[in-house]
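A short write-up of the structure that comes next.
A single protein chain has been omitted; all remaining protein chains appear in their positions.
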Amino acid sequence: MSRESTHVDLTGDAVSRSAKERGVWLLLLTCAALSVFVTFGIIGTLLFDAIDFFTEVSPVAFFTGTDWSPAIKPYSFGVLPLVTNTLLVTVLSALIALPLGVASAIYLSEYASDRVRSVLKPGLEVLAGIPTVVYGYFGLVYITPALDVVLPVSTFNALSASIVVGIMIIPMVSSISEDAMSSVPDSLREAGYGLGATKFEVSTGVVVPAAASGIVSSFVLALSRAIGETMAVVVAAGQSPTMITASNVDTVLFNSIQTMTSAMIELGVSDLSGGTTAYKALFAIGLTLFSITFVMNLISTLVARRFQEEYQ
Amino acid sequence: MSQETISGTDPSPDADDESLISPSPGADAVGHERTTGEQSETRTVVETQALDVYYGEERALQEIDIEIPAEKVTAIIGPSGCGKSTFLRCINRMNDLVDSARVEGELLFEGKNVYDADVDPVALRRRIGMVFQAPNPFPKSIYDNVAYGLRVQDDTENLDERVETALRRAALWDEVNDRLDESALDLSGGQQQRLCIARAIAPDPDVLLMDEPASALDPVATSQIEDLIEELAQDYTVVIVTHNMQQAARISDKTAVFLTGGELVEFDDTGVVFENPEHQRVEDYITGKFG
Partner (left out) sequence: MATDSGRDWFGSEKTTGYAKGRAFELGCLAATVFGIFMVFVLLLYVVVDAFALTTPEYGPWLDGDFLTSAHSRFPEKAGIYPALVGSVMMLIVIALSAFPIGVGTAIYLEEYASDNPIATLIEINIGNLAGVPSVVYGLLGLALFIRFVGLGTGTVVVGGFTVGLLILPIIIISAQEAIRSVPDSMRTASYGMGATRWQTVWRVVLPEALPGILTGTILALGRAIGETAPLIMIGAAATVFSPPSSFFDRFSAMPRQIYAWVSFPKYEFQYGVMAAGVVTLLTVLLLMNATAILIRNRYQRQ
C-alpha cells in the first residue's frame, strides 16, 4: 500500500534524544563509572608503590621474613609477624562472633516474636554503628582492666582487642545469616514438623543446613572485616609486632601485638616522606591486605549468590 | 496461519456520526485502501498490519490487522491472557519499557509506522494519552497531577485554564475545585481514576488508550467513568480494553474480540459483534460458554 504523505510528526524534536537527555545520561554514566575508577585507583596506587618496594626488598624477604622493623635500624621488612598477629586477632574474634552471631540469627529468625525482634534488631544495629576507635577505647580502658583481675594481661593486649572486634562483627554475622534463614521456604519447616520434629530439631536440623551457604557467606565476610579492622586493634592491642611461634602461642594473646593494619597506622602517623622504603612498605602491606580481603569478599559474594540460586 | 480477522471498517449506518467528525488535515488518504471503495466518513487513526508481539520466546499477539476509527469508542474484549492489554500498549509503545518485548509488523498512527527507527516513543506518547487499570495518580497535588503532561511538554501557557478544562471534561472539577492543592492520594478511588483521565486529556492527545479503567472501582464510580468515556468520544478516539462485556456493549461503537493465543478473531460494530457474531468461537465467548 502506498503512504505518500505522513501527516504526523513523531520525530520532530526527538525529545528523548535531545541534548539535555543525552547530557544527563552521560553525567549519570560518569558517576557510575567513577566507582569502577575507584577500584582501579586502589589497585593502581597500591601496585605502583608496592612494585617499587619489591625492587628494594625481595618478595621472599617480605613474605617469609619473621622480623618487622621498618623504622628502627637494622631495618627489616618481614611481614610474617604482622600476618600472624592479624590471624590471631581474627581467630579470637571469630571464636566470639561466629557462634554468637549464628545463635542470635537462629533466635531472631526462628524464635523471636515480632515485638522482641523489633527491639533486638536495632540493638544489634547499634553494635555495628559505633565507631571502631570507640571500640578500641572500650577495650583499652574498660575490658583490659577487667581482664587484668583474672588474667596476666598487659596494658595493650591482643585479647581485649579481639573481644571488641568480636563484638563489633556479631551484627554482620547475625544479620546476613538471619536473612539466609528467613529465606528458607516455610514448606521445608512444615516438612520437618510434619515428621514430628520439635522446633529445636527443625531449627538445627532443617533451617541451619538449608541456610548453610548464606551462613558461610556471612562468616567469610565477618572474617574479612576482622582482618581489615584497624582502630580497635591499634588502640587496644598496641604496636608490638610479635612473631608467633610454638613457644609463645600461649602467652602472646595477653601481650601487645601489631596487626597489618596497625603497622600501617604506625607508619602513617610517623609522617613518612614519599620515596623511603618504609613509605613504600605501607603500600606493600596495603596490597597484601587488599588482596586478602578482596578474595574473601569475592568468595562471600559467590557463596551468597549460590545460596540465592538455590531458593529461586 | 489461519487468519479470520475482519479487517474492513464497515460504513457506519448512523448518520449523526458524521457531525462529530471534524475535518482534520490528516483525514485524507490514510486507511481508505481497506474500505474497498465504500464511501465512509470514518477516518482511521490507528491501523496495524500483521502485528506480532513476542515476550521472549512467547508469542503474545499473532498477525493482528485492525483499523481503529477516529472519534469513536473501540472496545477490545477477550479472556485474560488473550493479549488485549499487550495490543493497547503497542499503540503508544509502552511495551518498549519491557525489555523482553519484541514487535514485528506495522502499527500505523496517522499513517506513520510508530515502530520506524525515526519515531521517538516519547513524542508518540505525547499524542496518545493512556489511562491505566488501577488509578495511579502521582503523590503530588491534584493540580500538579493534571498539569504534569503539559509541564513535561514545556507547554505551560494558560496552565490554570487548561487544568480547569481538563478537570471539567473529566467531570471532576465540581468536586475538587476548592482543593486543587491537596494531595491527589486523598481522593477516592473513582475520583483518582477520573483525575488520571483528566491528566491524560490535559495535553489534548489524539487518542486515549484505556486499560480496564474501571476494573478497580465500585459500581457507582464505574458508571461515572462509563458516562465520561461516552462524552470523551465526541472529541477523542478512545480505545478501551475491558474484560466486562456489558461495559463494552454499553459504551463502544466498535468491538474487537481477542481470543486466547493473541488472535484477533472478530472486529465489527459493537451491535453486530454482540448480536450476530460471525464466528462461533466469539459467540461462545460472549454467551459465556468459554472464557
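Each chain carries a letter (A and B) given by its place in the written order, and its residues are counted from 1.
In the analysis below, a residue touches a chain if its C-beta (ideal position, glycine included) is under 8 Å from a C-beta of that chain, and two chains touch if they have at least 3 such contacts.
As the structure is a computational prediction, the values presented were derived from the model and not from experiment.
**Q** Touch as defined at the start, partner being the missing chain; which of A:A61, A:A103 or A:A212 qualifies?
**A** Of the listed residues, the one touching the omitted chain is A:A103.
**Q** From the listed residues A:I51, A:V141, A:A191 or A:V249, report the one that touches the chain absent from this view.
**A** Of these options, the touching residue for the absent chain is A:V141.
**Q** Could you tell me which of B:V46, B:V114 or B:M130 touches the chain that is not displayed?
**A** Within the whole complex, the residue contacting the unshown chain is B:M130.
**Q** Given the full complex, what residues of subunit B touch the hidden partner chain?
**A** These residues touch the chain not displayed: 92, 94, 97, 99, 122-127, 129-130, 132, 134, 136-140, 148-149, 151-153, 196, 199-200, 203.
**Q** Residue by residue, what part of subunit A touches the chain that was omitted?
**A** On the side of subunit A, residues 15-16, 18, 20-21, 24-25, 27-36, 38-39, 41-42, 45-46, 48-49, 99-100, 103-104, 106-108, 111-112, 120, 123-124, 126-127, 129-134, 136-138, 140-142, 167, 170-171, 174, 198-201, 203-204, 221, 224-225, 227-231, 234-235, 261, 264-265, 268-269, 271, 274, 282-283, 286, 289-290, 293-294, 296-298, 300-301 touch the unshown chain.
Convention: only the chains that are shown with their structure count from here on.
**Q** At what distance in angstrom does the C-alpha mean of subunit B lie from that of subunit A?
**A** The separation of the two C-alpha centroids amounts to 55 Å.
**Q** Which of the residues in subunit A come into contact with subunit B in the complex?
**A** Answer in residue numbers: 1, 3-17.
**Q** Taking the touch rule as given, give the residues of subunit B at its contact with subunit A in the complex, in rising order.
**A** It is residues 25-26, 29-30, 33, 108-112, 114, 118-124, 126-127 of subunit B that touch subunit A.
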